[in-house]
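Shown here: the complex without one of its protein chains, the others still in place.
Read from first to last, the chains carry the letters A, B and C; within each, the first residue is number 1.
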Amino acid sequence: MAIEPLKSANSLNEECGIFGVWGMPNAAELTFYGLHALQHRGQEGTGIVANNHGHLWQERGLGLLSTVFEDPQKLKNLKGNAALGHVRYATAGSGGVENIQPFMVNFNDMQVALAHNGNITNAKTLRKELEDKGAIFQSSSDTEILLHLIRRSKKATFVEQLKEALNQIHGGFAVLLMTPDGIYAALDPHGYRPFVIGQLPNGAYVATSETAALNAVGARFVRDVQPGELITINDQGMKIDHYTTDTTLNIDSMEYIYFARPDSDIYGVNVHQARKRMGEQLAKEAPANADIVVAVPNSSLSATMGYAEASGLPNEMGLIKNQYIARTFIEPTQERRERAVRMKLSAIPSVLKGKRVVLVDDSIVRGTTSKYIIRMLREAGAKEVHVRIASPAFKYPSFYGIDMQTSKELMAANNSTEEMRKKIGADSLQFLSTEGLVDSIGLQHAGKGNGLTTAYFDGHYPSPIYDYEPELAAKEKTGEITFDPEVGQ
Amino acid sequence: MAIEPLKSANSLNEECGIFGVWGMPNAAELTFYGLHALQHRGQEGTGIVANNHGHLWQERGLGLLSTVFEDPQKLKNLKGNAALGHVRYATAGSGGVENIQPFMVNFNDMQVALAHNGNITNAKTLRKELEDKGAIFQSSSDTEILLHLIRRSKKATFVEQLKEALNQIHGGFAVLLMTPDGIYAALDPHGYRPFVIGQLPNGAYVATSETAALNAVGARFVRDVQPGELITINDQGMKIDHYTTDTTLNIDSMEYIYFARPDSDIYGVNVHQARKRMGEQLAKEAPANADIVVAVPNSSLSATMGYAEASGLPNEMGLIKNQYIARTFIEPTQERRERAVRMKLSAIPSVLKGKRVVLVDDSIVRGTTSKYIIRMLREAGAKEVHVRIASPAFKYPSFYGIDMQTSKELMAANNSTEEMRKKIGADSLQFLSTEGLVDSIGLQHAGKGNGLTTAYFDGHYPSPIYDYEPELAAKEKTGEITFDPEVGQ
Amino acid sequence: MAIEPLKSANSLNEECGIFGVWGMPNAAELTFYGLHALQHRGQEGTGIVANNHGHLWQERGLGLLSTVFEDPQKLKNLKGNAALGHVRYATAGSGGVENIQPFMVNFNDMQVALAHNGNITNAKTLRKELEDKGAIFQSSSDTEILLHLIRRSKKATFVEQLKEALNQIHGGFAVLLMTPDGIYAALDPHGYRPFVIGQLPNGAYVATSETAALNAVGARFVRDVQPGELITINDQGMKIDHYTTDTTLNIDSMEYIYFARPDSDIYGVNVHQARKRMGEQLAKEAPANADIVVAVPNSSLSATMGYAEASGLPNEMGLIKNQYIARTFIEPTQERRERAVRMKLSAIPSVLKGKRVVLVDDSIVRGTTSKYIIRMLREAGAKEVHVRIASPAFKYPSFYGIDMQTSKELMAANNSTEEMRKKIGADSLQFLSTEGLVDSIGLQHAGKGNGLTTAYFDGHYPSPIYDYEPELAAKEKTGEITFDPEVGQ
Partner (left out) sequence: MAIEPLKSANSLNEECGIFGVWGMPNAAELTFYGLHALQHRGQEGTGIVANNHGHLWQERGLGLLSTVFEDPQKLKNLKGNAALGHVRYATAGSGGVENIQPFMVNFNDMQVALAHNGNITNAKTLRKELEDKGAIFQSSSDTEILLHLIRRSKKATFVEQLKEALNQIHGGFAVLLMTPDGIYAALDPHGYRPFVIGQLPNGAYVATSETAALNAVGARFVRDVQPGELITINDQGMKIDHYTTDTTLNIDSMEYIYFARPDSDIYGVNVHQARKRMGEQLAKEAPANADIVVAVPNSSLSATMGYAEASGLPNEMGLIKNQYIARTFIEPTQERRERAVRMKLSAIPSVLKGKRVVLVDDSIVRGTTSKYIIRMLREAGAKEVHVRIASPAFKYPSFYGIDMQTSKELMAANNSTEEMRKKIGADSLQFLSTEGLVDSIGLQHAGKGNGLTTAYFDGHYPSPIYDYEPELAAKEKTGEITFDPEVGQ
């Protein structure tokens, strides 16, 4: 894959995976399997909270699920019929175990656990306001803000307190909370993040980030959580409610392009097939005079299938991926990054030798990975390398839950396509159009617009980005970018 | 590690050790050595926060210093000229790393680290009040309360906020705080806990629980922190202030009897020599018709020296202590406790055979250890075992920072001396009188009273115990116990 | 870790990866990268021995490279210009660190390190003979036998001792030894295992299991090690010699089918392309009336490409592989195996729904995995599942270095194809013919025969199997199997 997400020390947002289940024996073990299917959404840390007859117990730690739960006793300790879990994405400078979710707080009158996927765009402002009122934050995560807002609400019931709190936060978020009495699932008013409900054979409900996790635990898909909804799952079953009706649908298109698993369906659209259509569309928009099509495993496998079929060129395995991950030991950054690429991918000379190659990738962020891959292809004998990217050029930062909040390192933000081509060393370089992307996904929904967020590519943000707006103020003045809920419609 | 649900109030207090230094290169390493000298005050966990040019960095973990800082890189990471450290006492059911101090909070405008030794007797009430106002607690420790109180103060400066907060908490506490600008040391109005100031050869000031830690880092003793004082140590040197003048001196007598190191001086009285005098006094009050005097190493070595000298009986090494600690594997509690005693202590038959033994110990809490020791002495051939305790019988619980908050398990609270003698299997059993204890310590101070808290023995608590009072209400009505600041005077 | 008592003979063999380099600064780090490219050949343990100015130093441990060398200091400790490394395959019941290679022995006059890939078929006999002469074995590995044989040789030089020893062992083996003076590479007389020589840009020679490891360290391919060769690499360069001339070429066909990496070339034949041709041939031999072709990632990706192209059916991504590995927690074996398959693979319903599927797999051993995969495909909506295996049915055990030494668990050894089809639940099941396999690989070599071992499929073993022969004696009598060096010719 070509994305190495931009990291900055003050970056609080994250891509993550969440999973919750109510009403199933050994709920923590089921949650473990569900989180395993979401491990691609976060590898920095993971945690599970189980509800044992009204008492919440937690295990969490840094690293992969297989590391944190290496000792089987840990999972055995988490008894009970309901559980909440989280996998956390690696962002620099946020490494402490106190940032690993689910967060859990013990009040004198109740316990609450919280797991969150997304980014709160007015977090900085809210945090300052709360601190000015005496709030103390233990973590550097946005997620803690929601707990403070709930706790400070004067409303009578937990659900009302939660609704009031949800109306105060902005951005992209899929949130799961668990109290001794139930699980609560809420999605932001724009539906930026994927979030689905499933049901197990015994009738128990599951709420999780992707349908792949439903399949992993044998749950059937029930429905997508809708923007602005607040769903309660408890011993009485599932109750669908909403905390706001001022909603639009603006699913983050990067979920289809890169983040979600190919076997997941988001809003009725299978991710693999969407990607394959992107590849087909790309073949139409950007044909190449070449002999073979080569994928960058695993991220562009689907798009490459589509490109090959539509172009009629053979899809050949010119690159293979080492399934094992190991660190590099070289100190200088540049060399280490190249070494890392070479440890992950290998070219097959007998496939590539003398060939004009179409290299299909899902996206270009910094461009360095592309440069190293193209160099490997040429070393293996490729005569020409035509790079085709199955998404539009990535020009604008994201603020709704993906860790790219600055345009400084975005190659496409600072270079023309021709400049990019030269820097990565390709014989030609072309991107999918934004229209082509939207058409390929082909989302069907009742509301206005295409249902997607494509701000990365066209600068049209469906909602204000609050604390981040100063960064983009100059571009807003020129009209290059907009913050407008109607734009995506 | 699993987070337990809400904890009961009687497991929140702790005996601990604290150490802070301002103005010394490699302050964290110095703090490590200082904490090592305080390791006897807490083995459950430890942490150090260093101040690197105004930024606070923390390392903490469960276990001994040697475990938490096994990787030398951890200490190297803690750069800077000021540091704060803490060793935590093992109390049941409070095992999470989130309870390990120093606590550190990051506000948008500042950072604060806090290390605390003692117990806040109105913690439950304050916690509830704070939670009702929206406060969220991460840990089950009392210590967090102080941070919330500071943060909610409307006063203009940190020192004023801190003073206001200190006036709201009750109990026994020695507190060290560090901000980017300085270290702040405060002692409770009764001076329950030991707390001293020292100075390093380069002029830097140190504040810590015991003089033994000053010696360990090559600092000279400057003064004891006085009840009600708030001392600021920063680049301008040391400034002595107070947050209240409504103070008395009531040093916890258990520090002299058991907790503090023999080489520490508390309020000018050396602990070893105080213990030796307790032994001498005990010999006078409770002589025994015996051949030899035997200590329980290491806790009663000093008192045994005094008893032997005053009685004229030879001080013989009838018991030795294994310097290595290892767990037991037997499941049933009773057997395991006996096994644990036998793994720690061994009797020397050639010393004991046929002898009438005076066994001097520092105190009896549950009585089970005494029973096992006496059994060992008899198995090794001792003809008679006369137990002499170098402190009065322990009848009443403690609420000022030692983990004995219920009289249920106190043998002396529920048994006459004769009943105790039978249960532990001694030929005779006698305790030091409270007057003898007070005289042996021989504290000199300008105020009224003897300067000590002896509530464990006589039930006269120098201050109300707030949230714990219901437990003792019945006894207060009969006058068996009192809560009166004048009593210790 | 517990050492098990005496192990049964049928758990001693292993598939492994080896890597050695002489004459390159930071040789251990290079070896690390080389082993990383061979990690697929063994995940149980790994070790590296470095030659620091004539002194050999070793690091080894259980688990993946990333685990064993997690602490970068370990690799830094391994200084010097020559190194030897090994990755070990997980075989049941051989778990001790004393079995992790390279083995290293310190004689009073020299040090020897040894890394081995393969199986010695007369190990049991040799071990008994050696023990009867007083030899003491520390490990349960065959590899140690070679060290004893070398040491007991009366020959004058190390090379002569080694030759004598090599002539005493039978089976399949690629061996690397390192002394302070050089590296020695030897291949068994039948060339069962792949083994290649490469050269780094600075002229240093590398010997390793697969060309993929050469590419990973930037070495150019020089030549395949030939059966019966003993190659010395030292400061004088590379010297090619042989310890026997009684050789044939019988490369283990399973290397092409399953074990080796697709980007490796074995004896001039690229593995990916060989597999693709197997798929093409399979399509010709066993067409299917179907809508789509689906691979089992990653092992059958290449063959599936070939099948799809030759059949004209679309190659669709009906199954995806989770790139993260985590354990299961279910106790009963059967369920756990199914859970494990479901944690590794997911079906994509939108691809499979209503489709007649050709499922191409590389081989069937026990059949249980196939059964679970087919069940998943049907659950995802597949209408028909036609299983096509890109290798012949696996009927006879292997004794030359792959961990299948008994026919008890081989499904094809005990079931007809129709019985297998029913058990795995397929609509149809067909295998590639042995002739088709041999043709697909298309090995070119100067000697007689096809250069391959296909004993698994046809029972014609190119060499006696010594200590294992009693197991197959009955079948030999019926002529069902043969042990004949000429057979493979």
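We adopt the following convention: a contact is a pair of C-beta atoms (placed from the backbone, for glycine too) under 8 Å apart; a residue touches a chain by one contact, two chains touch by 3 or more.
Note that the structure is predicted; figures quoted are calculated from it, not measured.
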Chains still shown that are in contact with the chain withheld from the display: B, C
Per the touch definition above, residue among B:Asp181, B:Glu285, B:Glu309 or B:Glu419 touching the missing chain: B:Glu309
Touch criterion as defined above, residue of B:Val351, B:Leu377 or B:Ala426 at the omitted chain: B:Val351
Candidates B:Glu160, B:Asp263, B:Glu285 or B:Glu384 - the one touching the absent chain: B:Asp263
Positions on subunit B where the hidden chain makes contact: 29, 32-33, 36-37, 39-40, 43, 64-66, 69-70, 72, 75, 212, 215-216, 261-263, 265, 270, 272-273, 298, 301-302, 305, 309, 314-317, 320-327, 329, 339, 342-343, 346-351
Interface with the undisplayed chain - residues on subunit C: 1-6, 97-98, 105-109, 127-128, 131, 133-138, 140, 144, 147-148, 151-152
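Heads up, the rule we're going with is that only the chains that are shown with their structure count from here on.
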Partner chains shared by subunit B and subunit C (touch criterion as defined above): A
Chain whose Cα centroid lies at the greatest distance from that of subunit C: B
Intercentroid distance (Cα basis), subunit B paired with subunit A, Å: 50
Multi-partner residues of subunit B (at least 2 other chains): none
